[in-house]
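See below for the structure under consideration.
Omission of a single protein chain aside, the complex is shown with its protein chains in their original locations.
So, chain A:
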Amino acid sequence: MGVGKQSSPPPPPPRWAVELNNPPPSRPKNTSNIPDPPGFSAQRAIGGKQKTSQLPARKPPTQEETDILKLKKSWEIALAPGKQLPMQLIMSYMSGNSLQIFSLMMVAMLFKGPLQAIAATNSTFTKLETEGNKGKMILVKATFVGMQFMLLALGVWKIGQMGLLPTTQSDWVAFEGERICLEKAYFAT
């Protein structure tokens, strides 16, 4: 690359660009025993594309393998709400039973989350569902829904703790009628 001879205006490309596009000069023989600095690879520096294309292509996984993998993954998703359960339990316990904005918000979330999740059960698993694992996926989905129901149960338990469930006699006393005596006595005014 002659530098000074060219009269035309285009400026020469910067050095770093030149170096990037060209492989590093081969090292002299006497220096071949000096290891490259860590992280530097003479081959990679030339460009990954050329290198990987040179590697032998990985054998694509079989259909069964993907199905197993997908099933594993979906089991993971299905059991994830169960892992939340202890944490939610502790949170419910810690937030107290008084009617306050935080405990109320928490209870609302306890109900909203599982209900939304149950509604979106199918869409959660569409990517992982294949023709082959369809039968097994039913069990997975059922587990997922069951887990959500456990969370819901926690919510119900929580509002029960807060006294919002009409489970005691006092909640129904207003609907009980007074016994009416057929006779009525009148007294002097």
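Note that in this section a contact is a pair of C-beta atoms (placed from the backbone, for glycine too) under 8 Å apart; a residue touches a chain by one contact, two chains touch by 3 or more; residues count from 1.
Assume contacts and distances are computed from a predicted model.
**Q** Under which of the names "Autophagy-related protein 101", "Cell cycle control protein", "Electron transfer flavoprotein subunit beta" or "ER membrane protein complex subunit 1" is the non-displayed chain listed in UniProt?
**A** According to UniProt, the chain not displayed is called "ER membrane protein complex subunit 1".
**Q** Out of A:Ala57, A:Met87 or A:Ala174, which residue would touch the omitted chain in the full complex?
**A** A:Ala174
**Q** Please give every residue of chain A in contact with the chain that is not shown.
**A** 163, 168-171, 173-189
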